[in-house]
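What follows is one structure encoded as structure tokens, with my remarks underneath.
Of the protein chains in this complex, one is absent; all others appear in place.
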Amino acid sequence: MLIIILRRLLQAVMVLLFVALISFLIFRFVGNPVESLLGQEATVAQRAALENALGLNDPIYEQYANFVWRALQFDFGNSYRGALPVAELIALRLPATLELAITSAIFAVIFGVITGIYTAINRGSMMTNFILSTSLVGVSLPTFLIGVLLIWLFSVELNWLPSFGRGEVVDLGWWTTGYLTVSGLKSLILPSITLGLYQMTLIMRLTRAEMLEVLRQDYIRLAVALGQSKRQVYFFHALPNILIPVITITGLQLGSVIAFAIITETVFQWPGVGLLFINAVYFVDIPVMSAYLLLVGFAFVVINLVVDLLYLLIDPRLRDGQLRKEV
Amino acid sequence: MSKTREMTAPLLEISHLSVMLKKRRDRLKAVDDLSFKVYPGEILGLVGESGAGKSMTGSAILGLIDPPLYISSGEIIFDGNRIDQNASSIRGSKISMIFQDPLVSLNPLRKIGDQLVEAIRTHINMSKAEAFDRAKTLLAEVGIDPRRINAYPHTFSGGMRQRVVIALALAPEPSLIIADEPTTALDVSVQAQILDLLKRLCRERGTSIILITHDMGVIAETTDRVAVLYAGRLAEIGETASVLNSPRHPYTKGLVAATPRIDADSYKKKLFQIPGAMPDLEQIPQGCAFHPRCDFANAQCKIQQPPLFEDRSACWLLKDGSEIS
Amino acid sequence: MRRFLQSDFFYDFSNTPVAVVSFVVFMVIILAAVFANFIAPNNPFDPASLNLMNGFTPPMQANEFTGEVFLMGTDDQGRDLFSTILYGLRISLFVGIMAVMLAMVMGVTLGLIAGYLGGWLDTLIMRFADIQMTFPSILVAMLIYGVAKGVLPPDLRYEMSIAVLIVSIGLSEWVPFARTVRGSTLVEREKEYITAAKMIGLSKRQIMLLHVLPNVLSPVLVIATITFALAIIAEATLSFLGVGVPTTKPSLGTLIRIGQDFLFSGEWWILLFPALTLLALALSINLFGDWLRDTLNPKLK
Partner (left out) sequence: MSYVTAHQLTRHFDLSDPWIVRQITGCQKQILTAVDQVSFSIKKGETYALVGESGSGKSTIAQMVSGLLRPSMGSVHIDGHDFHDGGLDAMSLRRMRQRVQMVFQSPYASLNPRWKVGDIILEPIKSFHLLDDTQAQQKRVAELLDQVGLSARDVNKYPHEFSGGQRQRISIARALASQPEMIICDEPTSALDVSVQAQVLNLLKELQREFLLTYLFISHDLAVISTMANTIGVLKNGQLVEEEAASKLLTNPKHDYTKMLLSSAPDIGSIKI
């Protein structure tokens, strides 16, 4: 068991280093740090001096090590625009994105898992067919379009909910939250649904597929042959077995919700890191792009690690380190 | 022995059972007008080649037939009650089942004790603690150390897992167990142990067993009576020794002769072989399904499906009480 | 052909109304895009044919200045929406098809290599895929797009924008192909016909191309269909975010972006018609892909 945890940790570090490498390569070779700091009119001598000062003439692996070291201290350099430290920019906007992501992830997981199990158990019923075809419409509509349509309906036509921004937020010093005010909560509803809908359909389809797969297994057939009730079959036998894939996809979706927030934040003018990133892409603001990449990578690695550890709790075969050989 | 058996009432009686398969444009007969009885305390073998309909018959008894398969006609009577319409009341409690592959017959995420307790309490009203004790007794009975009751399935070998599956099948105290190829996935040495266990349970508990297999050797060594299926139809049924030693149906005869025997100089001889192969469901010929492969087939065989003669063999050659040679 | 009409595949198809309808809708959209120059009343990419006076004409109503009538109305610059949608479809479909081709060729090749050769090459490819998988494709596409913008000289950025878009989407979607192909390859590799091929001395390359490849392709078809829908949506999304195709040659996404600006002021048609077209396209592909997957994978029945 210890071996497995160690192996996972090792993998996590490797992944982060790899993401850091890409992020570094973008930072170092796509952007031009000197030009961004000095502007176009600088002299050759000024440039050379700054190149030396920034360590741009050092061996590449040393620069990479430096980059990682600075990243570990949350130093991602300055934004090309406005020359603010990137870390500060991100810290300012992270709460907005995280609150949006968490709200929509909870929404997506709860509804996704419930409808997934429901549609697997009640195959062929009217309700199932309705949910399944609606979900296909959901998958076929781009996120931004859902957002626009929701705004049109609930903000413009019905005027129930705000169409942009976070509403009033409470400043807790290191964190700003919209959970504590009515307008903040109201502002969360439309963006969360927009962001969560696509994830919800994915979670639903996966839960359904897994449930159907498990229900085909011999131990389920045996349980049925032994006369066990539907309730016993679903909850005693099937549910634990779909937990692993469902947790995996949920974890992955949680991560991608953060990144998907780019679109939702643009539609709703939500002041989060996604909006920061999209502006960085417009203006080729490389330090922001590379820092954002690292941030998302870090979120994924952490989530994956938690998912892996959850596996160990659920599956006794993994605890004994056996599954690897069987597969 | 056969005389006394005829006197007692059968535990299970299947009459004119047909199972159809709905396949795109067609309706195919997977099991065709099958009738046989199972008496208390006996092991009945269902033998046949793959696709002969033997597993499907087992599933039909338990009411485990799902679309695109469906029972189109016939009756299944268990202990005096018709169960082909509603099997769920007896499913598991009076009749239980053992599947082929023990590696996938147990829920990998549940302790075997929990699975046993769940199976026991489904049919017998008792407290968790009582059920737990009973689970231990069952494990001991199938030859597993009861101290391993809290182990997970993956810590057992294939043969041991099949013992756990048998304990699960025994949990509700059934009077009939349907064992579908219970040893096919196991090594021969383990197979012999499992078959011995099944025989012992049948003898000691008086449980009837329907043993579904493709292996004539297993039939010879385990069963009291045997039913030979061909293309979804009953070819021959009778006491195992009688069927194997003096088969009355040309198919059974061929099957017995084609089965390799452990014999010091059999490598010098050629095996008897039946030409061709069993037809797919789409291509079952008119008349006797076996006639294209049969050396004795006559005009009638090609037109009319033979009934069961002398409660033994479905072959036109037996119509006049004559023997095949 | 007769054999195809009698096959189970065709039987299933013709007996599934959803599959037939979605296929027909998809074909109509494709044909409309291909023959846009014959169907469209005017060419929206030609600035000479535009009349700013026609701007904001509602559908099926005469313009108050020029008296012209447009089936789906016009946008802010007076472009006929129906024509613009047809021409926009062309761009969307072209980008989608090219991106899927790129993703497919790349994914199948890498998946086959990883699965058959195994070893460190497999580890390298699949680790990379794992890492990329953790980033949603739209983010990967944006990153590639951003990088390309940074690398390309400014005067090329505009001309290359469609190529950049194709590469961005293509590179962001190769992983599902690679994973599936690798998975099937691992299964096929252990099958005995591969051993038989080794026994007669075929090279690894021959075995991979002649024996493994034909047997791993059928799931690729399903993924390609679904990816096609994803790619079209990705293109629309990127264009909507303003990083896709230029507004002078609007794709469906660009049109929706333009439409969004006028939605709240009452010009609903500029958004609605492109959005409906996009929905019809993506939905028909997804429905067809769904059916295809169920049919090719009998286990799910």
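Residue numbering begins at 1 within each chain, and the chains themselves are lettered A, B and C in the order written.
Simple rule for what comes next: a contact is a pair of C-beta atoms (placed from the backbone, for glycine too) under 8 Å apart; a residue touches a chain by one contact, two chains touch by 3 or more.
This one's a predicted model, so the numbers in the text were calculated from it and none came from an experiment.
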{"item": "Which of B:K111, B:K199, B:H214 or B:R312 contacts the chain that the document leaves out", "value": "B:H214"}
{"item": "Contacting the left-out chain in the complete assembly, out of B:D66, B:D265 or B:E282", "value": "B:D265"}
{"item": "Residues belonging to chain B that touch the chain removed from view", "value": "49-50, 187-189, 191-193, 195, 214-222, 240-241, 244-245, 254-256, 258-267, 269-275, 277-278"}
{"item": "Footprint left on chain C by the chain that the document does not show", "value": "191-193, 195-202, 211, 214-215"}
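The rule is short, and it goes like this: only the chains that are shown with their structure count from here on.
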{"item": "Topology of the chain contact graph, where touching chains are joined (line, ring, star, complete, other)", "value": "complete"}
{"item": "Centre-of-Cα separation between chain B and chain A, whole angstrom", "value": "53"}
{"item": "Chain C partner contacts - residues on chain A that touch it in the complex", "value": "14-15, 18-19, 26, 30-31, 136-137, 139-145, 148-149, 151-152, 156, 212, 216, 252, 255-256, 259-260, 262-263, 266, 277-278, 280-282, 284, 286, 289, 293, 296-297, 300-301, 304"}
{"item": "Chain A-facing residues of chain B, complex", "value": "62, 64, 88, 90-93, 96-97, 99, 101, 104-110, 118-119, 122-123, 152, 154-155, 165, 168-169, 171-172"}
{"item": "Complex contact set, residues of chain C against chain B", "value": "8, 11-12"}
